[in-house]
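Taking it in order: structure first as structure tokens, then the write-up.
Every protein chain of the complex appears in place save one, which is left out.
Here is chain A:
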Amino acid sequence: MNALWEFLSMSDANVRFVTIGSVLLAASSAVVGCFTVLRKRALVGDAVAHAVLPGVCLAFILTGEKNPLILLLGSFITGWLSLIVIDAITAHSRIKEDTAIGLVLSVFFGVGILFLTSIQHSGNENQSGLDKFLFGSAAALVGQDLITFGAVAVLLLLSVLLLYKEFKLLSFDTAYARTLGMPVRGLELLLTTLTVLAVVVGIQSVGVVLMSAMLITPAAAARFWTDRLGAMVLIAATMSAFCGAAGAFVSFTAPAMPTGPWIVMLLSLLAILSFTLAPRKGLLARYLLQRRVRRQMTRENILKTLFQLGEGKGEYQHSYSKEQILERRQQPLLRMKDGLQTLCRQGLIQKNASGWALTESGKKEAQRVVRLHRLWELYLTQYLQVASDHVHEDAESIEHVLTPELEKRLEELLDYPTADPHQTSIPQQP
């Protein structure tokens, strides 16, 4: 707890630097990443991230020092070069884009590792820390580095803020943007440049290997929470910023812990939580909806069965045992028990010594379901020319879905019928 307090107070200048840096880098790459994902260029981001490594190494080999600006320039150049190569391969050969991305990614990364190894064996004392680019090191984000990378991150955020409307249209409908006379080519170049820049500054904290996660994960997770682009960008940026700060905190409490992987792990955790817990779109919400529907179907089926059992004698509120219900309609016993209990609670059926019986309101509800079933059967035979012995199965499921409006419409269409295709009567609305 003390550690958290000390961290939050930001009294240590070093902590301040590292945290501000991580937050800025994470947020800016998340913002740019939203557009990368929406333009379906997520894999390209990954390729660029890997292609940055040879640039870093080459810049170091040529200058012999670790000036952040020069390293940034070097990585920017090879990052861009990889994109040009991908486009060239796709345009001038039979190789498709995904293969081209795979090729470029591995070749550039391989060359980068080659350079890195040769630097490590060169004996240049300055080289220590260069391998940080592989997995990143937010702890190294101090002084000159922070100012350079932070400035780039702010520049990224500003560009997106200024050209938000353009990037939005570009991501949604490029052809239309062109017909409006927007400088689409230039905007695309800019957006790609921003992606490369986001990667270039992001590797400082998470490294080339994990960089694509910083671009893609927040965007993918944020999409689950909203259907608005503006909100998506904000949510992605916030999630990322939070993970950036949390990553910095981890490396503050346990200096041996790698910051980058921690940021990415936290981001992935947030993404998994989004996939499962997000309202409406999340797995859990969809499962719950499915379960609710299934339970409702079971209950309506029980009501219907009780109604049908009494239909022969015209005595609808007679009691029946579980066995009698099961005999009329096969269903899993546990599910039926659960349904019976809920129906009891809802006051639609009553339990007595000889079993369960429909109450007055339960009878009405049962009538409604039976009505819908038979209306639908009639509709199928009359309007869809389905044979009368084929309509039952269909109506079994449709009876649970039909809304009161559709029910009314069906009645009108069928001219307020009284009998279904099997000549059983259709219970009238009370």
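Operating definition for what follows: contacts are C-beta pairs under 8 Å (C-beta built on N, C-alpha and C of every residue); 3 or more make two chains touch, one makes a residue touch a chain; residues count from 1.
By definition in this document, contacts and distances are computed from a predicted model.
Chemist: Which one, "Chemotaxis protein CheX", "Ligase-associated DNA damage response DEXH box helicase", "ABC transporter ATP-binding protein" or "DMSO/TMAO reductase YedYZ molybdopterin-dependent catalytic subunit", is the UniProt name for the chain you do not see?
Modeler: Record says "ABC transporter ATP-binding protein".
Chemist: Of the residues A:G123, A:G181, A:P279 or A:G314, which one touches the chain left out of the display?
Modeler: Final answer for the missing-chain contact: A:G181.
Chemist: Have a look at A:K165, A:R185 or A:R345 and name the one touching the chain we're not showing.
Modeler: The missing chain is touched by A:K165.
Chemist: Hey, which of A:L38, A:A100 or A:L410 is the one touching the hidden chain?
Modeler: A:L38
Chemist: For review purposes, identify every residue of chain A that touches the missing chain, sorted by number.
Modeler: 38, 40, 162-166, 168-169, 171-173, 175-183, 223, 226-229, 231-232
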